[in-house]
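Partial view: only certain chains, each at its native spot in the assembly.
When the chains are written out, they are named A, B and C in that same order, and each has its own residue count from 1.
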Amino acid sequence: MSEFVASLNDALVVRSGFPLLSGVTLEVAPATLTLLTGPNGAGKTTLLQLLGGLVGLSGGSGQVCGVDLARDDRRALRRRVGWLGHDSSFYDDLSVRENLTFAAKALGRPLEDLAPALERVGLRDRSEVLARRLSAGQRRRLGLAWLLMRRPELWLLDEPYAALDEDGRRFLDGLFADVVAAGASIVVSAHDHLGATLGAVNTVHLVGGRVESRS
Amino acid sequence: MTKTLLARLLGPLTLALLALTFGLGLWVTPPDQVQGNLVRLVYVHPALAWVALYVSFGTATIASVLYLWRRTRSATLDRIGACAMEVSVVFIALTLITGSLWGRPTWGVWWAWDARLTSTAILGVFALAYLALRRALDDDETRARRSAVFAIIAAINVPIIHFSVLWWKTLHQGATVFTANRTLLIHGSQAWTLLVSFVAFTLSFVWLLRARYRLEVTRDQSRQRDFNEALAQRRREGARP
Amino acid sequence: MIRVALLVAAKDLRVELRSRVLLWQVVPFGAMALLLSGLALGPARAGHSGAAPGLFFLVMLFVTLLTVARSRAIDARAGTRDSIATLGLDPGGVFLGKTVALTVELWVTGALLLAGTVVVLHANLAGTLAASGNVAVTLAALAAAGVLHGALSGPGDGSATLLPLLSLPAFAPLLIAGERAYSAALGHGALWAWGTISLVALVAYLALGILLYGVLDES
């Protein structure tokens, strides 16, 4: 067992003949925040999907949360990560509350967690609105509430700051600090700079499907 | 003044004429040589069909056309169209029921794959579909437009129903009451009763439509109150305590 | 697994109730299709009830395909799929849940269409009632097969939308068995001989689904 939450070694992801990731080597230590940067189309989203078990490994090796990406069932991994996709969406025909209730039940969490989560992401007065009617930022906030219902070891967020207002960004910064302090790890992709309140950040710069530099 | 008087008289007048129709139909007119007492359905069924096809469906269609025409577009027309269509569902259903009742003894079956019967049933489905469409859409403007277009498309069926007895060989009666050259085929008390029945059912349509429309207006008023509240609340949003 | 199944079934049915597609769209569609089939066959043929079981199941097949497409659409959006995937729901449970929801919808539609068959196609009432147990089983099997093949069709967005239709051959045995059993019931024939086929098919599809749904839904 490695001491890393996630580690990839020359990982390759290929889809319909095109290499989305062309050999990525990466380690994510516990209780750290890793920032993925890079130009559009560099493979940030794909890398996050790989770490979350949402796409399969086509070459190289890797393990995440103790799951061997090349050998084990990806499904086991998915349950252990918290995921906020670039265009996370939910059941459009269910209300905010119903969506969260579904998530809570699926995860076996008590329904009492629900009201505080809604309050924290600022959706309390939209709790009965159907998800399809939410504004872009409110959808993102619903995604955050969905994340708050879980306590994953690894948080994967794809451009979480996009569409959020000042207030939401501040909340996210605070959340990240809390999560890292609690010992979990975060991998996040972003084009903006992260908030200054955050402590040490490992930056991984992707270009053309591989790691170009890190700091 | 006259308007309110008419409005107040509408209900009683309708009821009186309906009563007159049934009175004349059941007791005054003679039974038929071939059909016996069954013939009395002639004072109900054709009038119902007339109201269903032409009066109520026609009202809905005209209201829809006027709604789509930019210059006469108004929420009132949309409302009239919807209400007329609802009433027309009732009349189409009554036409089908009285027709079936009549069909059982005369043709031996409740239902047959006859062109007029089928096309009438299809019109009924159209009318229900119209109401379904209105329920499926929650934006006022979209709903009004879509349902208006739908009503117009549905109206194509009306001439098909009318001419179906000529185009297809059918079980259903051809034009019995009026022939093509507008001469009355039946006479005497029968003709009078028939005429009264047409007037009575047409009036009952107007009465129902009016009641339904007023209900809709009341609903709109309460919706407006809700909206004002929502508006005030929306404006207060963000003004954090 | 059962817990997940109930959760998923409740969610699907709630979405269904909310959008009222079943009530306002699927059922009228079925009724219309029945009417039209009657017409398309011509008045003379549709009148006698021999064709009724066949038409009923044919229409139910289309209803199934449409409802499956909707049931897929509920979780279809790329963003939604990812969110749900990371909940790590037990795939067997998801399959069961979707099947249960679909079965309920098919039963509701089926009951109304059976009534329509009796009234419009002159199928005899006693026979129809006798067949109804068997019809219920067949519809459940159709639902299981439908969900399974829905999963085969992939995400359900874009290019692969119609793929489930290819798996029509898998529905064929069900349709034939259902039709024969219903016909037998109308003519006082050997209802149960055909009925067992539906039952066996139901069990087989359920087992297959619980085992394989995870594999299909993986990607």
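In the analysis below, a residue touches a chain if its C-beta (ideal position, glycine included) is under 8 Å from a C-beta of that chain, and two chains touch if they have at least 3 such contacts.
Everything numeric in this text was worked out from a predicted model, so none of it was measured.
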Item to check | Whole-complex copy numbers (one chain of each kind is displayed here) | outcome: A x2, B x1, C x2
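As a convention for this text, only the chains that are shown with their structure count from here on.
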Checklist entry - Quick one: do these chains touch in a line, a ring, a star, all-to-all (complete), or other? => result line
Checklist outcome for this item: Winner on contact count, chain pair A-C
Next on the checklist: Quick check for the class: compute each chain's Cα centroid; which one is farthest from the centroid of chain A?
Outcome noted: B
Item to check | Chain nearest the overall Cα centroid | outcome: C
Item to check | Distance between the centres, which are taken as Cα means, of chain C and chain A, whole angstrom | outcome: 37
Checklist outcome for this item: For the pair chain A and chain B, the C-alpha centroid-to-centroid distance in angstrom is 58
Next on the checklist: Can you list every residue of chain C that touches 2 or more other chains, as numbers and ranges?
Outcome noted: none
Checklist entry - Which chain B residues sit where two or more other chains touch them? => result none
Item to check | Touching residues (chain side chain B, partner chain C) in the complex | outcome: 109-114, 118, 121-122, 125, 128-129, 132, 135-136
Next on the checklist: Applying the document's contact rule, which stretches of chain C touch chain A when the two form their complex?
Outcome noted: 4, 7, 11, 14-15, 18-19, 74-75, 77-80, 82-83, 85-89, 91, 214, 218-219
Checklist outcome for this item: Per the touch rule above, chain A residues touching chain C in the complex are 49, 52-54, 56, 74-76, 78-83, 85-94, 98, 102-103, 105-107, 143, 146
